[in-house]
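So that we are looking at the same thing, I have put the structure below in structure tokens.
Apart from one protein chain that is not included, each protein chain of the complex appears where it belongs.
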Amino acid sequence: MHTDSERRDQGRGERSPAEGGCPLSRRAFLARAAATAGSVAAAGRVVAALRGEPANAATTAGQTEVPQWAMVIDLGRCDGCKECTTACQKTHFTGDQEWIQVFEVTDEGGGHYFLPRPCMQCENAPCLNVCPVGATFRNENGTVLINHDICIGCRFCMAACPYGARSFNWGEPENPPGASLAQYTPEYPIPHRKGTPDKCMFCAHDAEVGKLPACVSACPMSAIWFGDLVRDIATNGLETVKLSWLLTERNAYRLKEELGTRPRVWYLPGHGQQSEEVTPV
Amino acid sequence: MSVAVEPRIDETSADGARVRLRERVEAPLRSKAWGVKGRLLVAGLSLVVAWGVFAWIHQVRDGLAVTGLSNHVSWGLYITNFVFFIGISHAGTLVSAILRLTHAEWRRPITRLAEMITVVALVIGASMVLVDMGRPDRLLNVLRFPHLRSPILWDILSISTYILGSLIYLFLPLVPDVAALRDSPALGRVRRRIYRALSLRWTGLPEQRVALTRAIGIMAVVIVPVAVSVHTVVSWIFGMTLREGWNSTIFGPYFVVGAIFSGIAGIIVVMAIFRRAYRLEEFITEKHFRYLGSLLMVLGLLYVYFTASEYITVGYKLRVGDDALLSALLVGRYAVLFWTFAIGGTLVPILLLAFRRTRTVPGIVSAAVLVNVGMWLKRFVIVVPSMALPLMPWEWGTYHPTWVEWSITAAAFAGFALVFVLLARFFPVISVWEVEEGWEQLEVQERWERLEVGVSHDGQLDGNGHGNGDGHPNGHRDGHLEPAQHADGVVPEGPPIATGEER
Partner (left out) sequence: MNARLAAIGLGALLAAALLAGTAMASTSPAAPTHLSISAPTTTVSGGPVAVHVLLTDQEGKPVQGALIRLVSTVTFMGSDHDEVMDEAQTDSAGKAVLSFAPADGGPATVTARFAGSQGLAPTDAALSFDVQQPVVTYHPTPVGIQAPWARSYFILVPFLGIWFTYLVVLRQARKVRRAGVPSPSPQGSAG
């Protein structure tokens, strides 16, 4: 399956491993991985059947060395400044799309706080299940990525996401000048494609070279923690703690837990009370 | 010498009905049949379709940004149309297959129309999905990279199986009819050649009849579960998501009932149109409308039951999200659409069909039109509010379809009508041989009954069955005892092929 864009990429050459590139042509690998994931039977979803296929399992046995990214957002520190949104938009040239969207919430008790919502990278992702061509897939880190080469733009994933985390390129997307020369990969989906969706991907392009996601680095309140479930570690740029400690001691919860999507984004309860105390870095 | 004047008149009327049937059904197929009105109609419909194609090209060029869709409401009119047309396509299955399996004789004049509706509606419905895609250039990816866990893939499997099955199911009963037409001198040469190719060299031989009957019988059995599966998987496009309003377990049967409901209404409307246009009142009679009307009413009550069941259980519990959706549907921003569907699209038609005073042909046809409009609104009310409701702490989304979407919707309906008109000008709209087969079987039955009662067969009428509405010619043509034998003792073929006397 050599598409035009595959041929174009191979003519341009790959990023060398020294630059953080992968020896394999990423597009070819991912296209084949997606195709295999689509037809590999180990993940049946016949009614009341298995759901433990590699595409949607947390990890498979023996993969515990590979980091499983998770995010923890401290609602006590978020002050609604939307620096995270802006940084993500700048990094990924998303135009008006907000891949991490900050909501202003008034809860039932009358409390008022801000809630940033990235893509939840669900372990049981509805968007992954319903994609007719398997364009939405999980990489080895558990991050849900989109292969914009095979997506047909049916928007079933957007209908299925209970968190509204996806944005669609309704028209020709605003790609920065020179974007067409960039080597597209699902980890860094530049140039954006018309008629396909986009979403937060935990900055997979940065994570694989050991850089924190843009929102984590940009948050002046250090309210967003980025962590690895396997090594039980999380950092917000200032402090580094055990992830499990953060989740248990700080009473972390997940959004819409009852839906069974098993998101990888936790929230520490709060109402911005520490946003006054913590001095922005 | 018992053949008196009276039987001869019966003979004439028996033959007369047959002749009239042939004539009325074949007349529209001649090229001379294109009158001014016909040409204007086709021109008008083609214009609407062309405008819709123009709108679609505009959309392909500028992207779906030209529609009223947004990240909040990412499915709208196109998916509504898709579900609506796939629903209408259940007409053919119900009438043709189920009534054939239950030996309901009154189905015979309307099976062809029903089968045509299915094929055309499926094609139009599938095209609506193509229109909705963000990357229609990548359509083949569903075949190259199938992800069998997706309800859309199940949809593709099911609908393609159904289209294939419906085409076969339309084609098989067509064989004897086009065989009768292939030698008609009034039709063009090209057309006759096509008929000859399609007719499978049908000459009414017993082996052919056996094979054809068996084939149709198998298809009738197989197509029913296929049709049920089609709208079930279409419903699961919504039912397999976690959105309020869609996250319901009854969507499978709910949609199937809704599809059959709107399908029957579709047949009634199409039946009424062709009955008037081709002057088929003698063959598609008030009885047909009443029977289909009763079916429509029963399915309407079933649909009301399912709808009430859905909303009452949701409304009793009022989970977060469900309460906002229900209030929007019943008293809020979508209340007008919802109640128009509920009252105008279900309640009024059921009442029209329930009372004898309104159960006339105009009454039944009005009920069917109301049902179709109501069901389109209901599909809209299923798709859009659940998309617009807030999943996170944001406002309700809004959806205002643009001219592109309305144009393509209009083109879908015009395209349906256009393809149907062209199809009806190419193939007979009544399955002539099946109607004649029904007459013969009735004839035979009457003869046997008369024998059992001991009435001498001197050609007298038994005084019943006169004008019972299915065009049965009273009396019989010859005095033989054996069922359906001609005077020369040869077992006759099914539909009589071209002979001089039947021109």
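In this document, chain identifiers A and B correspond to the written order of the chains, with residue numbering beginning at 1 in each.
Throughout what follows, a residue touches a chain if its C-beta (ideal position, glycine included) is under 8 Å from a C-beta of that chain, and two chains touch if they have at least 3 such contacts.
This structure is a prediction, so every number in the text was calculated from the model and none was measured.
Participant: Where the complex has a chain not shown, which of B:T111, B:Q208, B:T232 or B:S262 is the residue touching it?
Facilitator: B:Q208
Participant: Which one, A:L229, A:A252 or A:L268, makes contact with the chain that was left out?
Facilitator: Here the residue in touch with the unshown chain is A:L229.
Participant: Of the residues listed, A:C81, A:V105, A:A182 or A:L212, which one is in contact with the missing chain?
Facilitator: Reading the full complex, the residue touching the unseen chain is A:L212.
Participant: Out of B:D15, B:D62 or B:D183, point to the residue that touches the absent chain in the complete complex.
Facilitator: Hidden-chain contact among the options goes to B:D183.
Participant: Name, in rising order, the residues on chain A that touch the hidden chain in the full complex.
Facilitator: Chain A touches the chain not shown through residues 39, 41-46, 48-53, 56-59, 64, 68, 123-124, 207, 209-212, 226, 228-233, 235, 239-242, 244-245, 262.
Participant: Could I get the residues of chain B that touch the absent chain, sorted low to high?
Facilitator: These residues touch the chain not displayed: 148-149, 154, 157-158, 161, 164-165, 168, 171-172, 175, 182-183, 200-205, 207-208, 211-212, 214-215, 218-219, 222, 225-226, 229, 486, 488, 490-493, 496-499.
Rule of thumb we're sticking to: only the chains that are shown with their structure count from here on.
Participant: Report the inter-centroid distance (CA atoms only) between chain A and chain B in whole Å.
Facilitator: 47
Participant: Would you tell me which residues of chain B are touching chain A in their complex?
Facilitator: It comes out as residues 62-67, 69-72, 74-75, 129, 132-136, 138-139, 141-142, 144-153, 156, 237-238, 240-243, 387, 391-394.
Participant: Where on chain A does chain B make contact in their complex?
Facilitator: 1, 34-35, 37-39, 43-45, 97, 101, 103-105, 115, 117, 126, 129-135, 150-156, 158-164, 166-172, 193-196, 259, 261
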